[in-house]
Structures are given as structure tokens and as C-alpha cells.
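All protein chains but one are shown in place.
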Amino acid sequence: MILIHCPYCEQTLPELEFAYAGEAHIARPAEPSAMSDEDWARYLFIRANPRGRHNERWRHIHGCGRFFNAVRDTVTDKFETTYKAGEPRK
Amino acid sequence: MTRFSAISLFAKALGGHQSWPELWPDAQPKPSYDAIIVGAGGHGLGAAYYLAKKYGITNVAVIEKGWLGGGNTGRNTTIVRSNYLYDESAHLYDHAVKLWDGLSQDLNFNVMYSKRGVMMLAHNVHDVQSFQRHIHANRLNGVDNEWLTPQEAKEYCPPLSIDPGARHPVLGAALQRRGGTARHDSVAWGYARAAAALGVDIIQNCAVTGIRRGADGAVEGVETTRGFIASKKIGVSAAGNSSVIMQMAGLEFPLESYPLQALVSEPVKPVFPCVVMSNTVHAYISQSDKGELVIGAGTDQYVSYSQRGALHIVEHTVAAICEIFPLFRRMRMLRNWGGIVDVTPDRSPILGKTPVPGLYVNCGWGTGGFKATPGAGDLLAYTMAKDEPHPINAPYNLDRFRRGRLIDEAAAAAVAH
Amino acid sequence: MPDTATRSAPIPAQPAEFPGVSIRLGAPLARWSLRGRDAKALAKAIGHKVPGKIGTNEGGMACLGPDEWLLRLPIGSVVPSGEGLPLSVVDISERAITLELEGPRAIAVLQSGAPRDLSQFAVGEARRTIYETTEIVLIREGEERWTVEVWRSFAPWLHEALVTAASHLR
Partner (left out) sequence: MSAHRIAGAGRLSSAGRVNFRFDGKAYQGQAGDSLASALLANGVILMGRSFKYHRPRGLLGAGAEEPNALISVDRGGGRYTPNLRATAIEIYEGLNARSQNRWPSLQTDLGSINDRLGMFFPAGFYNKTFMWPRSAWEKLYEPAIRGMAGLGDAPTDADPDVYGATYAHCDVLIVGAGPAGIDAALAASASKKKVFLLDEQDEMGGGALGDPALWPWLAESLKDLGKLPNVTLLSRTTAFGYYHDNFIGAVERLTEHLANPDHHPREKLWRIRAGEVVLAQGAIERPLVFEGNDVPGVMLASAAGTYLARYGVAVGGNVALMTVHDSGWRDLFTLARAGVSVAAIIDLRDTVDEGLLAEAQELGLRVELGSAVIGVAGRQAVKGIEMARADGSARQRIACDALLMAGGWTPSVHLWSHSLGKLEWSEDWGAYLPGQPNENVRCVGACGGTWSFGSGLSIGQLPTPKNPSRIKAFVDFQNDVTAKDIALAVREGMKSVEHIKRYTTNGMATDQGKTSNLNALQLASRALDRPVQQIGLTTFRPPYTPQTFGALAGHAKDALFQPVRKSPIDPWAEANGAVFELVAQWRRARYFPKAGEDMHAAVARECLAVREGAGIFDASTLGKIEVVGPDAAEFLNRMYTNPWKQLEPGRCRYGLLLREDGFITDDGVSARLAPDRFHLTTTTGGAARVLNMMEDYLQTEWPDLNVWLTSTTEQWAVIALQGPKARDVIAPLVSGIDLSGEMFPHMAVREGTICGVPTRLFRVSFTGELGFEINVPAAYGRHVWEQVWQAGQAHGITPYGTETMHVLRAEKGFIIVGQDTDGTVTPSDAGLEWAVGKKKPDFVGKRSLARPDIIASGRKQLIGLLTDDPAEVLVEGAQIVADPNQPVPMTMIGHVTSSYASATLGRSIAMALVQGGFDRMGETLHVPMPGKTITAKVVKPMFYDAEGSRLNA
């Protein structure tokens, strides 16, 4: 069970308080109806799934309730950093 | 290839087993091949075998970054079944089940496929409705799958608790008698041996580092840690690492890789005659020929390639097993390990051509890949040989995500009202 | 509001006593979930002090998130609804019940299923967290006095879990 630092609570807490929420920085398009089927499918389904550095979202669902972003190495599972939603990609 | 049989075993025994040949030679890469398979798991080795056996392409290399059969093939809970809901799935998995039957004889290698039956438990009214839908669809598709009452389920699997007061009482079960298990390592070794005997090179400890494409965009071969190997046909069957390989060819894939755990108990005398699955409590269990209870656990919530799962996943899985099979509460966990499963948005595989000419893919099997091993191998071989998908794997193309024609078995199990 | 005789609670009223810890059902409370970007504006709107730091708990007002507070007052209390203002006041008086744990071993009972380190949980602190699979709001009222807020339908399970854990202490 990994430890996760919540950037809002400013505490490092057990994974059980958190819910993983997929790859980060995939913004919902402003005008979906203007998009091609290809681009829309890309938004819906294509994920980086890298071996290594991964920008991802977590929600402190059993804590402060906030979604936030993180950089984690998917080979070691170690976090590089976590940062608040809305902050630029790290 | 020395034919395996009781007679040859007897004869070799008298000679102190001194003269058994290698099951497969540890091949060195040649400069070029007619076809290359990336990934020497059951699927990849199977594809190589069928390319040589059924489609006459014998100048084939299987490239493996580690040791053959060292990935999910050797890490899964070996459940074989085909009682899926949608026609596409039923046809795909039943194609595999038909090949499982007789595979030992075909390969002259006992893969220990045993049709002991796979029973899926229904714990609530919604499960019952969903299983009934499966059973009727399977029947009209010619796939065996029958409904059992709780009493019938217990007769089929005596350790099962059908206490109506349980947190998740058993309201019935769907049984596929042709379902069962096989010996995972033996499948990889059997295919490797049979493929090698037909001239296939199995190249281990050789990692693919790049995919070379020509001016026309078509593949020309693979860069590896042991140099460039040319081929006009490349089939990628790399499970959890598929998206990494696809990126080498400039392709983005709808895949995510998650840790999946499994565990075995200490061996005991025969107590568990079949395979039991419960999707509601996330527990899958059978007993190996060695006597170990083989138990499949859930996936961790985050993507990872660490092959290392969390303890709480094991806690929940074992708790669920003990609720359904209270007999096993004093049994002991002997070994617990993790694999990497590659999951698509609809949890169905991608098996066929890619936008890159000469590049073929077999991935996205999630937690269900082992059961499909012979079928996936055969269909990947067919697709590579003919440069077009077989009707069975045609629906499993990449374009379905654009068109919205998903094959979502899990969604069909739907949500509780 | 009718008298308490017409109320029903999901767990027994009589306390469970063990060496070093007692577990009892807390008295009914008026509870609100308060939301808003601006703590000051919220304080102004409802006329209560609003602590700004997550985890702090003053005058029955616990800060659970950057824009979320839990206000616990004696039953019958009222606060303005804040209609029209950029904030949210929602009455959740009966959504949860309170379990009170008291005694030197209360912390051990809670730690049996709470993954976070409760020795680092200061007196006066209040946070949403989890006990095994059940979400709770945990408040440390004193060195040996803890309050657990749990949603009504999870209360019987949590109560039994805590009582069982207490009975296991040696």
C-alpha cells in the first residue's frame, strides 16, 4: 500500500484514503461537436501508459475530497511529486 | 524432435535419461526472417507454431526480452472458458477452447488441459438475470453453459457454502463443463518445442529497442539489443509492454497496464474439483494437480509495471474466498505474486492489423489472456499470413474505438439498480 | 420538531464497556455541510467562526477540505441557508450518527482498522478518513476521547467492528 502526499491536506497518507483517477492533463475539449471522430476517440481512449514517469490524477476521496495531480514512476511505483489541480504539468 | 510417449520415457529411463535432446535450441538471431513475433509468451509462441504448422511460414523468429513464458503465461491462474455473452466474444474464446481440446496430442507435449468445469456464482437477483442472459445466448451460439441451483452448485463443488444468510448468498451458478484449467508453463514449453521443431528460432534475452519503417511506412524489421533483425511482417504479442512497443512504431494505443495479483496455498490432498469464479466478491479459485489452491486476486487501482501488488488486495481476496469457502480459513498462503495486465477501454483484446503495413498486434487481453492462448496464437498467425483478419478476430480491430462499436462484456454485466 | 421518542437510531443506545475503553452512541446533533471558496464570506453568511486550515476544529466547525466544513451544533440549532450567495449550506443532521470512544485504549481500537497514524492525530484535530472500507469523520476531543462520525447505514457494521476490536484487546 503506497503512501501518497495530498497537496491540499499537506500530509502523506496511506493509499486507502485515495482513489486513482487515470492519466492527468487530458482536458475535455471545449467544443466536442467540432471534433472529428478520430480526435474524439483519441480524447476518450488513448492513454500514454508509459514505462516510467507518469502524470496521473488521484482523489483524496476519503479525506479532503479533492482531485489532484501526481508524477509517479510506473516501474518503481515511487512518487516524484504531487500538485494541485489546475497547476501546470510537472 | 524426439517423440514423447510412455515408451520413450521408459527407454530413456533405462539410459539414465542421458539422451533427452533440448526441448528447444537457444537460437542466435539471423539477419532476416519472413516473420517476427515479439514476445515469447504462450500467445506469441503459439502464433509462431501455427504460422509454421498451418500457414507454411517456417522462417520465423520469436524474440523475447527475458526468458520464454516468463511473463503473464507463467503468472496467471490458468482458467479456460468460453461462456461469454456477445457473439464476438463467444466465437473468439470458443475457437480457443476447441483448440485446447487435443492440444497435448497436437504438440506431443502434455499441457495438462483438464475440463473440470468452470462455475460462476450468482449472488443477487441482478447476477441471476445477467447469467440467464449469458446462458441463453451461449446455448443459441452452441456454447455449453448451464444454470445450477445452489444445491446443484454445492453438489458440483462440495466446499462451497450456500448459507442463505451469507453476506453474498449463492442464488445459483452458471456452469461451463468444457471449461477448466491447463498447466501454464507446459503450454509455453509445448509450443516452443513444437515451433522449434518446425524451424522457428526462439531468441531469448533479446529486447526490442525499435521498429524500423521504410519510406512507404511499412515495417522493415526490429532493432534489438542484439542488433537489427529484418522482416516484412512483425507481430507484437507483448502483453503489458504492448503500448511501449507500439510507441516504437509511432502508434498510440488505448491501453493501460495494471498490476494483477494471484496466490497459491500450501498443497493439500484433492478437495476442490472444479474452477469457481465470483465476480461480485472478486474471487477466482481452483486446485492445481500439485494440490495448491490457486487463487486470483484483483488488480491494484493504479497503472504500474512493477509486478508488485499491495497487501490490502490480498486481504480482500482471501476474505472473500473464506466467506464462500469457510473450510479454507485455516489453509495457508504459500506464495503471492504479481503480473502486468494490459487493459483496453472495453476490456476486450485488440487482435489484427495496425495502421502500419506489416505490423500486427495481439494485446489488451486484460485478465483473460491465458484461456485464449491457442486461439489468439492461431488468429494472429492467420492475420499475419493472409495480411487480413480472420472473421473471428475481425471485430477486434482498433477502429472499433473510433466507431463506437465496443465489445464490452463487463458493461453487459452492467450495474445494480 | 417532535420529541426524541420518535427518533430511531441504527445502533443500540447502551454503551459497550471494555477494560480501557468504552464505546457509546453520541447524542443527536444538528449538522451542516458548508461549502464555499471564501472562508470569510462563509463566516459572514452564517455567523460562525470558520477555521481555514484543513483538520482544525473550532466551536463545532471542522474544516474537512479546502472548501468544505462540517458544522456540528446542539440539535435544534439553525443557520442561514445562504440563498443566492456563492456558497452551499446543506442540512445533514441525520446523515450520520456519532460514536464516542473513551479511555486509554480507544486509540488502539480505532487503529485496528484505521490505516493513518493516529499517534500523529492531535487533540482538537478533525479529519475525514477511513476505517477498513468505511468512511468516517474522526475528531480527537481529548487525549483519550474520540468522536467518530459515520453514515447511518454503515453505523451497525462500524459499531460491531469497533466493539469486536475492543473485545480482542488483551
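General remarks:
Every chain is named by a letter (A, B and C) in the order it is written, and numbering of its residues begins at 1.
Keep this in mind: a residue touches a chain if its C-beta (ideal position, glycine included) is under 8 Å from a C-beta of that chain, and two chains touch if they have at least 3 such contacts.
No experiment lies behind these values; they were computed from the predicted model shown.
Only one of the listed residues, B:K30, B:K54, B:R335 or B:K386, touches the absent chain: B:R335. Of the listed residues B:I321, B:A385 or B:L398, the one in contact with the hidden chain in the full complex is B:I321.
Touching residues on chain B toward the chain that is not drawn are 4-6, 8-10, 13-14, 16-18, 20-26, 67, 69-70, 74, 87, 91, 102, 104-105, 108-116, 123-126, 129-137, 139-142, 161, 167-169, 183, 185-186, 189-190, 204, 265-272, 287, 289-291, 306, 308, 310-311, 314-316, 318-323, 326-337, 345, 400, 402-406, 408, 410-417.
In the full complex, chain A touches the omitted chain through residues 1-3, 14, 19, 21, 27-28, 31-33, 35, 37, 40-41, 44, 57, 59, 61, 65-67, 76-77, 85-86. Residues of chain C that touch the chain left out of view are 1-2, 6-10, 28, 33, 35-37, 67, 81, 83-96, 108, 111-115, 117, 119-120, 132-134, 151-154, 156-158, 160-161, 164-165, 168, 170.
Note that in this section only the chains that are shown with their structure count from here on.
Averaged Cα coordinates give chain B a centre that lies 48 Å from the centre of chain C.
Multi-chain contact residues of chain B (touching two or more other chains): none found. Multi-chain contact residues, meaning those touching two or more other chains, occur in chain A at positions 1, 16. For chain A in complex with chain C, the residues that touch the partner chain are 1, 8-10, 13-14, 16-17, 62-66. Partner chain A is touched in their complex by these residues of chain C: 54-55, 64-66, 68, 115-116, 127-130, 135.
Within the complex formed with chain A, the chain B residues making contact are 241, 243-244, 252-257, 301-306, 308, 310-312, 345, 401-403.
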